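So that we are looking at the same thing, I have put the structure below in C-alpha coordinates.
Our next item is subunit A:
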Amino acid sequence: MRVSYYPGCSLEGTAKSYDISVRHVCRSLDIQLEEVPTWACCGSSPALKMNRLLSTALSAHNLALAERQNLSDVVAPCPFCFRRLKSAQEEMARDPALRQKVEQTIESQVNGNLTIHNLLGFLTERVGMKAIGEKIRKPLTGLKLIPYYGCYVVKPPSVTCFDDPANPTSLDEILRAAGGEVLDWDFKSECCGAGLSLSKPEKVCELTGRLVRDAAWRGADAIVVVCQLCQANLDLRQREIGLTDKKEYQLPVIYFTELLGLAFGCASEQLGLDRHFVDPLAVLKRKGLA
Partner candidate 1 sequence: MTDFEPRIIAFLCNWCSYVAADAAGVGRFAQQANVRVIRVFCSGMVDPSYVIKAFASGADGVMVAGCHPGDCHYLAGNIKALRRSFLLRNLLSELGVEKKRFRLAWIAASESPLYAQFVNEFVDEVRELGPYLPPKTKAAKGVA
Partner candidate 2 sequence: MAVSRHYKYMCSEPGQKLIRDDIAELGLDHVVEASCSPKMHEPTFRNAVSAAGMNPYLFEMVNIREHCSWVSEDPEAATRKAKDLIRGGIARAVHHEPLKGSKKSVNPKAMIVGGGIAGITAALKIANAGYQVYMVEREEIIGGKMAQFDKTFPTLDCSGCILTPKTSEVGRHPNIQVLTKSQVMDLTGFVGNFKVRVLQKPRYVRTDKCTGCGDCQQVCPIDIPSPFELGMTTRHPISRPFPQAIPNTYSILREGMPPCQAACPAGVNVQGYMTLTGAGKFVEALALIRERMPFASICGRICVRPCESSCKRGQVDAPTAICHTKRFLGDYEKEHSLYSNPPMKELRDKKVAVIGAGPGGLSAAYYLAIEGYQVTVFEKLPVIGGMLNVGIPDYRLPRQIIDEEVENIRSMNVAFRTGVTFGKDITIDDLEDQGYQAVFLSIGLHVSRRLGIDGESLDGVVGGIDMLRMVALKEDVKVGQNVVVIGGGNVAIDVARTAVRLGAARVDLVCLEARDEMPAWERETHEAIEEGVAIHNSLGPKEFVGQDGKVQGAVFKRCTSVFDENGAFRPTYDENELTELACDTAFVAIGQASESNLLSNLGIELAPGGRIVTDAETLATTRPGLFAGGDCTLGPATFVQAVAQGRQAALAIHNFLEFGGLREVESKERPIDKQLNEAERLRAKPIARNEMPELPPETRTKSFDPIESGFTEDMARSEGQRCLSCGLCCQCGECVRKCGPQAINLNERERIHELEVGAIVVATGVDVFDASKYPEYGYGKYPDVITNLQFERLCNASGPTGGKILRPSDGKVPQNVVFVQCVGSRDRAKGNEYCSKVCCMISAKQLSIFKHHNPHGQAYVFYIDNRAGGKGYEEFLRRAIEHEHAQYIRGRVAKVFQDQGRLVVRGENSLAGAPVEIEADLVVLATGLTPQKDHASIARALNLSTDKYGFFMELHPKLGPAETSLAGIYLAGGAQGPKDIPESVAQGGAAAAEALTLFSVGQVEIDPTVARLDERLCTGCKTCAGLCAYNAISFNEQQKVASINDALCQGCGTCAAACPVAAIGVKHYTPDQIFAQIEGILA
(Lines give C-alpha, C1' and ligand atoms only; values in the text may rest on other atoms or scores of the structure.)
Protein backbone atom coordinates (compact mmCIF):
# COMPACT_ATOMS: atom_id res chain seq x y z
CA MET A 1 0.00 0.00 0.00
CA ARG A 2 1.29 3.44 -0.92
CA VAL A 3 0.10 6.51 0.91
CA SER A 4 1.21 10.07 1.12
CA TYR A 5 2.77 11.06 4.38
CA TYR A 6 2.51 14.44 6.00
CA PRO A 7 4.85 14.40 9.01
CA GLY A 8 4.30 17.97 10.22
CA CYS A 9 6.89 20.24 11.78
CA SER A 10 7.33 18.55 15.14
CA LEU A 11 8.16 15.23 13.64
CA GLU A 12 11.19 16.69 12.03
CA GLY A 13 11.95 18.69 15.16
CA THR A 14 11.44 17.59 18.73
CA ALA A 15 9.38 14.51 17.98
CA LYS A 16 11.92 12.57 15.96
CA SER A 17 11.21 9.35 17.79
CA TYR A 18 7.63 9.54 16.58
CA ASP A 19 8.79 9.96 13.00
CA ILE A 20 11.31 7.13 13.17
CA SER A 21 8.93 4.72 14.79
CA VAL A 22 6.11 5.57 12.41
CA ARG A 23 8.32 4.86 9.47
CA HIS A 24 9.50 1.65 11.00
CA VAL A 25 6.05 0.36 11.82
CA CYS A 26 4.76 1.22 8.37
CA ARG A 27 7.67 -0.50 6.72
CA SER A 28 6.92 -3.65 8.72
CA LEU A 29 3.34 -3.51 7.56
CA ASP A 30 4.34 -3.10 3.91
CA ILE A 31 3.08 0.43 3.77
CA GLN A 32 5.06 2.77 1.60
CA LEU A 33 5.04 6.27 3.05
CA GLU A 34 5.61 8.89 0.40
CA GLU A 35 6.35 12.20 2.02
CA VAL A 36 4.42 15.13 0.58
CA PRO A 37 7.12 17.03 -1.32
CA THR A 38 7.94 20.51 0.04
CA TRP A 39 5.11 20.29 2.58
CA ALA A 40 4.65 23.31 4.82
CA CYS A 41 3.33 23.84 8.32
CA CYS A 42 -0.45 23.59 8.71
CA GLY A 43 -0.37 26.76 10.77
CA SER A 44 -1.37 24.83 13.85
CA SER A 45 -3.42 26.58 16.49
CA PRO A 46 -1.75 30.02 16.10
CA ALA A 47 -2.93 30.35 12.53
CA LEU A 48 -6.29 28.86 13.36
CA LYS A 49 -6.80 31.46 16.01
CA MET A 50 -5.38 34.51 14.33
CA ASN A 51 -6.63 34.22 10.80
CA ARG A 52 -9.19 31.80 9.52
CA LEU A 53 -8.34 32.27 5.89
CA LEU A 54 -4.62 31.84 6.48
CA SER A 55 -5.22 28.72 8.48
CA THR A 56 -7.38 27.15 5.82
CA ALA A 57 -5.02 28.29 3.09
CA LEU A 58 -1.99 26.67 4.70
CA SER A 59 -3.81 23.36 5.00
CA ALA A 60 -5.14 23.71 1.49
CA HIS A 61 -1.63 24.37 0.22
CA ASN A 62 -0.53 21.06 1.67
CA LEU A 63 -3.57 19.28 0.31
CA ALA A 64 -2.80 20.64 -3.14
CA LEU A 65 0.76 19.36 -2.85
CA ALA A 66 -0.46 15.99 -1.69
CA GLU A 67 -3.03 15.74 -4.44
CA ARG A 68 -0.25 16.01 -6.96
CA GLN A 69 1.18 12.74 -5.65
CA ASN A 70 -1.83 10.93 -7.12
CA LEU A 71 -2.40 8.77 -4.09
CA SER A 72 -5.81 8.44 -2.59
CA ASP A 73 -4.88 8.61 1.10
CA VAL A 74 -2.81 10.92 3.19
CA VAL A 75 -1.65 10.09 6.69
CA ALA A 76 -0.73 12.67 9.30
CA PRO A 77 0.70 11.37 12.58
CA CYS A 78 0.21 14.72 14.29
CA PRO A 79 -3.44 14.87 15.35
CA PHE A 80 -3.61 18.62 15.00
CA CYS A 81 -2.31 18.54 11.44
CA PHE A 82 -4.80 15.77 10.74
CA ARG A 83 -7.65 17.83 12.06
CA ARG A 84 -6.61 20.94 10.20
CA LEU A 85 -6.22 19.14 6.88
CA LYS A 86 -9.49 17.40 7.32
CA SER A 87 -11.50 20.40 8.31
CA ALA A 88 -9.97 22.54 5.56
CA GLN A 89 -11.00 19.97 2.98
CA GLU A 90 -14.49 19.73 4.41
CA GLU A 91 -15.04 23.45 4.84
CA MET A 92 -14.07 24.06 1.25
CA ALA A 93 -16.41 21.36 0.05
CA ARG A 94 -19.23 22.89 2.05
CA ASP A 95 -18.57 26.50 1.12
CA PRO A 96 -17.68 27.15 -2.53
CA ALA A 97 -17.04 30.83 -1.88
CA LEU A 98 -14.43 29.97 0.71
CA ARG A 99 -12.88 27.48 -1.63
CA GLN A 100 -12.56 30.10 -4.30
CA LYS A 101 -10.96 32.55 -1.90
CA VAL A 102 -8.56 29.91 -0.63
CA GLU A 103 -7.61 28.83 -4.11
CA GLN A 104 -6.86 32.42 -4.98
CA THR A 105 -4.70 32.69 -1.90
CA ILE A 106 -2.65 29.59 -2.55
CA GLU A 107 -2.77 30.08 -6.28
CA SER A 108 -3.60 26.52 -7.06
CA GLN A 109 -6.56 24.23 -7.15
CA VAL A 110 -7.70 21.78 -4.55
CA ASN A 111 -9.92 18.95 -5.70
CA GLY A 112 -10.76 17.81 -2.21
CA ASN A 113 -10.74 14.12 -2.99
CA LEU A 114 -8.15 12.84 -0.53
CA THR A 115 -8.99 10.57 2.34
CA ILE A 116 -7.27 12.10 5.31
CA HIS A 117 -6.25 9.83 8.16
CA ASN A 118 -4.71 10.26 11.50
CA LEU A 119 -2.14 7.56 12.06
CA LEU A 120 -4.15 5.70 14.68
CA GLY A 121 -7.21 5.67 12.47
CA PHE A 122 -5.17 4.66 9.48
CA LEU A 123 -3.73 1.66 11.28
CA THR A 124 -6.94 0.49 12.94
CA GLU A 125 -9.39 1.17 10.17
CA ARG A 126 -7.43 0.96 6.97
CA VAL A 127 -4.68 -1.50 7.71
CA GLY A 128 -6.81 -3.44 10.14
CA MET A 129 -6.22 -5.21 13.40
CA LYS A 130 -5.77 -8.52 11.65
CA ALA A 131 -2.74 -7.40 9.65
CA ILE A 132 -1.26 -5.80 12.74
CA GLY A 133 -1.87 -8.89 14.85
CA GLU A 134 -0.08 -11.05 12.33
CA LYS A 135 3.08 -9.01 12.63
CA ILE A 136 3.44 -9.31 16.40
CA ARG A 137 6.62 -11.19 17.21
CA LYS A 138 7.39 -10.06 20.74
CA PRO A 139 4.15 -9.45 22.65
CA LEU A 140 4.34 -6.75 25.31
CA THR A 141 3.40 -9.23 27.97
CA GLY A 142 3.04 -7.85 31.47
CA LEU A 143 3.30 -4.22 30.46
CA LYS A 144 0.61 -2.12 32.11
CA LEU A 145 -0.29 0.68 29.75
CA ILE A 146 -2.43 3.76 30.06
CA PRO A 147 -3.83 4.73 26.65
CA TYR A 148 -3.91 8.48 26.23
CA TYR A 149 -5.53 9.84 23.09
CA GLY A 150 -5.54 13.52 23.91
CA CYS A 151 -8.20 15.69 22.41
CA TYR A 152 -7.26 16.34 18.83
CA VAL A 153 -7.65 12.88 17.29
CA VAL A 154 -11.20 12.48 18.50
CA LYS A 155 -12.61 15.93 19.22
CA PRO A 156 -14.73 17.50 18.00
CA PRO A 157 -16.33 14.43 16.49
CA SER A 158 -18.06 16.46 13.80
CA VAL A 159 -14.61 17.21 12.39
CA THR A 160 -12.54 14.16 13.19
CA CYS A 161 -15.24 11.56 12.54
CA PHE A 162 -13.08 9.12 14.40
CA ASP A 163 -13.74 6.80 17.32
CA ASP A 164 -15.84 7.80 20.33
CA PRO A 165 -14.79 11.18 21.72
CA ALA A 166 -15.80 10.31 25.28
CA ASN A 167 -14.45 6.80 25.37
CA PRO A 168 -12.21 6.03 22.41
CA THR A 169 -11.01 2.45 22.06
CA SER A 170 -8.85 2.15 18.95
CA LEU A 171 -5.57 2.66 20.78
CA ASP A 172 -6.67 0.21 23.45
CA GLU A 173 -7.26 -2.34 20.72
CA ILE A 174 -3.86 -1.85 19.15
CA LEU A 175 -2.09 -2.11 22.48
CA ARG A 176 -4.05 -5.21 23.39
CA ALA A 177 -3.20 -6.74 20.04
CA ALA A 178 0.44 -6.00 20.81
CA GLY A 179 0.05 -8.04 23.97
CA GLY A 180 0.03 -5.19 26.48
CA GLU A 181 -2.25 -4.95 29.45
CA VAL A 182 -4.44 -1.90 28.91
CA LEU A 183 -5.61 -0.04 31.99
CA ASP A 184 -8.92 1.76 31.92
CA TRP A 185 -9.09 5.38 33.04
CA ASP A 186 -11.28 8.38 32.52
CA PHE A 187 -8.79 10.82 31.04
CA LYS A 188 -8.38 9.18 27.66
CA SER A 189 -9.34 12.28 25.75
CA GLU A 190 -8.84 15.02 28.32
CA CYS A 191 -6.69 17.94 27.31
CA CYS A 192 -3.02 18.21 28.29
CA GLY A 193 -2.83 21.95 27.62
CA ALA A 194 -1.38 21.39 24.17
CA GLY A 195 0.13 24.60 22.77
CA LEU A 196 0.30 26.43 26.08
CA SER A 197 3.45 24.59 27.17
CA LEU A 198 5.65 27.56 26.62
CA SER A 199 3.40 30.48 27.38
CA LYS A 200 1.42 29.01 30.30
CA PRO A 201 3.52 26.22 31.79
CA GLU A 202 1.64 26.40 35.09
CA LYS A 203 -1.62 25.62 33.26
CA VAL A 204 0.03 22.69 31.56
CA CYS A 205 1.34 21.41 34.89
CA GLU A 206 -2.13 21.60 36.35
CA LEU A 207 -3.65 19.68 33.48
CA THR A 208 -0.95 17.09 33.05
CA GLY A 209 -0.72 16.74 36.81
CA ARG A 210 -4.08 15.08 37.09
CA LEU A 211 -3.24 12.77 34.25
CA VAL A 212 0.06 11.68 35.71
CA ARG A 213 -1.36 11.27 39.21
CA ASP A 214 -4.23 9.08 38.11
CA ALA A 215 -2.03 7.04 35.80
CA ALA A 216 0.46 6.47 38.61
CA TRP A 217 -2.34 5.60 41.02
CA ARG A 218 -3.54 2.94 38.61
CA GLY A 219 -0.10 1.36 38.59
CA ALA A 220 0.78 2.07 34.99
CA ASP A 221 4.20 1.20 33.62
CA ALA A 222 3.83 3.83 30.95
CA ILE A 223 1.48 6.28 29.31
CA VAL A 224 1.03 5.68 25.63
CA VAL A 225 0.33 8.64 23.36
CA VAL A 226 -0.54 9.35 19.76
CA CYS A 227 0.39 13.03 19.76
CA GLN A 228 3.72 14.74 20.10
CA LEU A 229 2.25 17.65 22.05
CA CYS A 230 0.89 15.26 24.65
CA GLN A 231 4.21 13.45 24.69
CA ALA A 232 6.19 16.59 25.38
CA ASN A 233 3.77 18.00 27.93
CA LEU A 234 3.60 14.79 29.91
CA ASP A 235 7.23 13.80 29.56
CA LEU A 236 8.74 17.12 30.57
CA ARG A 237 6.47 18.22 33.40
CA GLN A 238 6.67 15.34 35.81
CA ARG A 239 9.29 16.94 38.00
CA GLU A 240 7.18 20.04 38.59
CA ILE A 241 4.14 17.89 39.25
CA GLY A 242 6.19 15.89 41.73
CA LEU A 243 7.23 19.07 43.53
CA THR A 244 3.62 19.94 44.37
CA ASP A 245 2.86 16.41 45.48
CA LYS A 246 6.20 15.85 47.23
CA LYS A 247 6.58 12.73 45.17
CA GLU A 248 8.79 11.67 42.37
CA TYR A 249 7.04 10.67 39.19
CA GLN A 250 8.94 8.62 36.64
CA LEU A 251 6.24 7.55 34.23
CA PRO A 252 7.56 6.96 30.74
CA VAL A 253 5.46 8.58 28.01
CA ILE A 254 5.77 6.60 24.82
CA TYR A 255 4.42 6.85 21.29
CA PHE A 256 2.23 3.92 20.40
CA THR A 257 4.31 3.38 17.32
CA GLU A 258 7.37 2.83 19.45
CA LEU A 259 5.59 0.06 21.32
CA LEU A 260 4.23 -1.45 18.13
CA GLY A 261 7.75 -1.40 16.74
CA LEU A 262 8.99 -3.25 19.80
CA ALA A 263 6.23 -5.81 19.49
CA PHE A 264 7.09 -6.24 15.82
CA GLY A 265 10.54 -7.24 17.03
CA CYS A 266 12.56 -4.12 16.39
CA ALA A 267 15.33 -2.97 18.72
CA SER A 268 14.47 -0.11 21.06
CA GLU A 269 17.23 2.20 19.85
CA GLN A 270 15.98 1.98 16.30
CA LEU A 271 12.67 3.31 17.46
CA GLY A 272 13.88 6.34 19.36
CA LEU A 273 12.93 4.95 22.75
CA ASP A 274 16.24 6.16 24.14
CA ARG A 275 15.41 9.75 23.40
CA HIS A 276 12.73 10.51 25.95
CA PHE A 277 13.11 12.63 29.02
CA VAL A 278 11.71 10.03 31.40
CA ASP A 279 13.59 6.93 30.41
CA PRO A 280 11.25 4.16 29.27
CA LEU A 281 14.04 1.65 28.79
CA ALA A 282 14.36 0.79 32.47
CA VAL A 283 10.84 -0.50 32.76
CA LEU A 284 10.98 -2.16 29.38
CA LYS A 285 14.15 -3.96 30.39
CA ARG A 286 12.60 -5.04 33.65
CA LYS A 287 9.81 -6.69 31.71
CA GLY A 288 12.28 -8.24 29.35
CA LEU A 289 11.08 -6.20 26.43
CA ALA A 290 14.15 -4.17 25.61
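Things worth noting here:
Assume contacts are C-beta pairs under 8 Å (C-beta built on N, C-alpha and C of every residue); 3 or more make two chains touch, one makes a residue touch a chain; residues count from 1.
As a selection rule, all candidates are chains of the complex that A comes from, given by their letters.
Keep in mind the model is a prediction, meaning the values are calculated, not measured.
Only one option in 1 or 2 touches subunit A in this complex, and it is number 2.
Only residues 164, 166-167, 185-187, 210, 213-214, 217 of subunit A touch candidate 2 when the two sit together in their complex.
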